[in-house]
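Note that this complex is displayed minus one protein chain, with the remaining chains in position.
Here is subunit A:
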Amino acid sequence: MSVRDWVSAVGLISGALFCVIGAWGMVRLPDTLSRLQAATKPQTLGLLLILAGTAVRLEPHFAVGLVLAGLFQVITAPALSQLFGRAAYRTGGVDRSTLVVDELAQRLRSGRE
């Protein structure tokens, strides 16, 4: 196997692994905020690894499209997770028993007095 094959194999398998663990986290984690972590982030890393693994096997001409996919993933995933998280926090999608400390709640409370 050439170096290229190795890079591709490692990228694809580890990327798939991250996606699987992300899916497992989706099932096991208790509340929206922590599920968001499992749903958006590992999938980002997993996708990047899969894209990298694929790109090394392709002609450069086709690989640039994959770079674009990776770039937009990196730009959009955090924005989405943030908007969802913010909405989840306000609509009670948080399991308070998981929080060691919540400085936002304290701040919101102090504002109401």
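As a working rule, a contact is a pair of C-beta atoms (placed from the backbone, for glycine too) under 8 Å apart; a residue touches a chain by one contact, two chains touch by 3 or more; residues count from 1.
Note that in this section contacts and distances are computed from a predicted model.
UniProt lists the omitted chain of the complex under the protein name "Multicomponent Na+:H+ antiporter subunit E" (options: "Multicomponent Na+:H+ antiporter subunit E", "Competence protein ComEC", "Electron transfer flavoprotein alpha subunit apoprotein" or "Molybdopterin dehydrogenase"). Within subunit A, the residues in touch with the undisplayed chain are 18, 21, 25, 28-31, 33-34, 36-38, 41-42, 44-45, 61-62, 64-65, 67-68, 74-75, 77-79, 81-83, 85-86, 89, 98-108, 110-112.
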